[in-house]
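As you look at this complex, bear in mind that one protein chain is not there, while each of the others sits in place.
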Amino acid sequence: MKVRPRTFAPAAVLGVAVALILGACGTTDADTTSEGGLKGPGVDSSAKTITIGEISALSGPAESVGIPVHDGLETYLKWFNDNGGVDGWKIKLDARDSAYNPQKTVQLFNELKDNVTLLNSFGTPTTAAIRPLIDEQKLVTGGAGIDWSDDPQLALLGTPYAPAVADLVTYVATEKAGKDSKYGIFYQNDAFGQANLAGYESAAKTLDLNSVSEVNYKPGDTDFSAQAAKLKASGADYVVIGAISPNAASLIGTAGSLGYEPTWLFAAPLFDPVLITDDGTATGKKTAVAPLIVGHSYASTYTTPYDASSPAPGFADVEAAHKKFRPKTPINANFTYGWSLGKIYTAIVEKAIADGDLSREGILKAKQSLGEVDLAGLASNPTYGTASAEPPSRAVDVAVVDDTAPGFLRVESKGYTSDAAASLKPSS
Amino acid sequence: MNTLLQALVSGLSIGSTYALVALGFSVVYRGSRVINFAQGAMVLAGAYLVSWLALDHGVPFIAAIVLAIAVVATGGMLFDATILRRLTAKDINSSVIITLALSIGLAAVIEICFGTTQRELGDPWGADTVSVGAVSLPASRVWGIGISILVAAAFVLLDRGTRFGLAMRASASDEEAALAVGVPVWRVRSLTWAIAGVLAVIGGVFLTAYPSSVTPTVSSAALAAFPALILGGLDSPSGALLGGVVIGIVQVLAGTYQPTWLGDNFDTVAPYAVMIVILLVRPYGLLGTRPAERI
Partner (left out) sequence: MTQVTPVRCFSALLLVACLATPIVMSPGFVSVCVFVLIAAIGAQGVNVVTGYAGQLSFGHAFFLAIGAYTAGVLGGDHGLSALIWVPAAGIVAAVIGALIAPTAVRLRGLYLSIVTIALVLVGQYLFVNLDGLTGGAAGRSIPAFRIGTLDLSPGRELQVGPWQLGRDQLYYYVTLVLLVLVCLYVRNLGRSRVGRAMLAINEGELGAAVLGVNTTRVKVVAFALSAFFAGIAGALYGSYLSYVQPDQWSLILSVEYVAAVIIGGSATVFGPVLGAIVVFALPAVIEKLPFLHDTGVAPANVAAIIYAVVIIAVLLKMPRGLIGLVDTFTRRISTPNKLPPSAGDGGLPAEPPAVLAPRLGRSQHP
């Protein structure tokens, strides 16, 4: 019953022959160097405009984080242009929606790559998909929700997941917990959840903690009765949450209904105000899980919570720009994060213009020689140098979840860092 | 021992919602020989509608459920009357694909209307818990078990004890013969879709009540009703109910007692593994009947 079609065989032979011939032709490296000077991809010298590309999750599962970050970034850039830009140069934002889809991100990257000077990318799996392409282009990329790695182009802000969890667990273990306390972790079984796990395990090992339970779930699961039962059976007193807020709420609620109420630990950016009130604001309706979290939980954060009644100094500009350009969006942690990203990008551009080189190399050099960037107290200042495996920060601010505090977080310790965090390396 | 008891009870509560969803599949299958792949999307639509009415518009919970049932049931009947019946080829594959298309379209419409961020159902039970000894369940889940039993009983009563039930069984057995003896086959068929709508909404309510929430992934939870259906037998409603409960218990037991060599999250896959085994060993399920094949 063999198929012996007549035209197939010669066609196949032809195909293989062509392939072998082509194999003898070599591909060469594309020439990505340019002459330096105030020229480069994404630079429009006549209009004095520099374009920053953005591939963000503006729809899809991560939109509740992606949209505010985008809003913050866009608002900052509008305010920046409004105030004269730098040396008359303005910055344009070309934002595209990846819907948190890696394939889409690759396509969008291909569309954007020749016309942007800097890139803002959102999400761990999406950025992972374009990492080889970013490396090849040597395009300086920053963003939110990106896990750290030793790519010299990545301009990360904030503490990556693993050190953040390590710091939080260390703080709780050394300042709050007893000698015999038991620890557990509930995490999403993907790259982002496993980064949380790495931080937890580092802290457990460094401090010789009694880790009794590590439960995970597949992204997309909605029922956590088995996981809650396991955690309860293990008797963990402190449980790290490495999950996005809907799943966290479900776990906490299920545990509560089993009569199990440990102290919950949320590493940034997983503490979402939507866990406490239905719209995340102080005036919203309290959720059913709020009583199980408030007064019962710690969170680590690196952006300063926004208190409308007595804001920290750095918020003066944020409030002004917010009122002018985006009065309807709430100023929350993610908005502040996006704004801070904007400050970093403009700092890089400013340096590159001062050095007179807006090519890819010029931007990279500017980023690596930036040193510390002052975020005016909105978040811990990141430092950019040439040591590529060093994240901008390994420290976090540790807060208690308090429903009377702005953003529901009352910061107890600023800039806390731990040995467990210091010993961590990037996952790739 | 306590863990086992707790697991069994949790499994029973999850299983009772699977039972409702599986019953929805079974009813439509008996009425029109079609597997309604859009049942999951109807569950999702029901949950979102109840949540939207109860939370955004302050409609009392029961009224919201009734309204949602009206919408979903009517939608299902319309789909059957206008699209499904036009399928001239009595073609299993075509009906699967058409209901799949409905599922895709409906899920996309829901996402456009409501976005993907989670929302609460707005149920009245909140964080209440019911405890008996060392076993506790959220109040919503206890209600879930109770309502499922009631619905199942009502359905069995309908099926065995009324003329409509007889008409349903007749048209499921042989549509042409039923038509010939005067059974209003088209009307019966429409009503099965309406029943499926009712079951979908009720199932949706209990799948998303606290401590769960209304998110787009609920429709894949409804996928777990397939193993329930296969286990019980495609054409047996009582089989669907039994299958649902068994699958729920299997899932929670797998989650609680999973050995490490099986890796992570075997519990999500356990129902399907069971289903594959059943299909190999006893393809027509526990309570199903082997169809006579006609040439």
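A and B label the chains in the order they appear, each numbered from 1.
Simple rule for what comes next: contacts are C-beta pairs under 8 Å (C-beta built on N, C-alpha and C of every residue); 3 or more make two chains touch, one makes a residue touch a chain.
Because the structure is predicted, anything quoted here is derived from the model rather than measured.
Visitor: The complex has one chain that is not drawn here; which of the drawn chains does it touch?
Guide: In the entire complex, chains touched by the missing one are A, B.
Visitor: With the missing chain put back, one of A:107, A:181, A:281 or A:369 would touch it. Which one?
Guide: Per the contact definition at the top, the residue touching the missing chain is A:107.
Visitor: Who touches the missing chain here, A:193, A:280, A:342 or A:426?
Guide: Answer from the full complex: A:193 touches the omitted chain.
Visitor: For chain A, which residues touch the unseen chain?
Guide: So the residues of chain A touching the unseen chain are 1, 3-8, 11-12, 15, 18-20, 22-30, 32, 58-60, 97, 99, 101-104, 106-108, 110-111, 113-114, 125, 128-129, 131-133, 135-137, 189-191, 193-194, 218-220, 427.
Visitor: Could you please point out the chain B residues that touch the chain left off the display?
Guide: Those residues of chain B that touch the unshown chain are 35, 83, 86-87, 89-94, 96-98, 100-102, 104-105, 107-109, 111-112, 223, 226-227, 230, 234, 263-266, 268-269, 272-273, 275-276, 279-280, 283, 291, 293-295.
The rule we apply is simple: only the chains that are shown with their structure count from here on.
Visitor: Using CA atom averages as chain centres, what separation in Å is found between chain A and chain B?
Guide: 38
Visitor: Okay, in this complex, where on chain B does chain A touch?
Guide: Counting only chain B, the residues touching chain A are 3, 6-7, 10, 14, 55, 115-118, 120, 126-127, 129, 131, 136-138, 207, 210-213, 215, 217-218, 220-221, 251-252, 254-256, 264-265, 267-268.
Visitor: Please name which positions on chain A make contact with chain B in the complex.
Guide: Where chain A meets chain B, its residues are 59-61, 63-64, 189, 216-218, 220-223, 225-227, 229-230, 233, 245-246, 249-254, 256-259, 274, 278, 287-289, 291-292.
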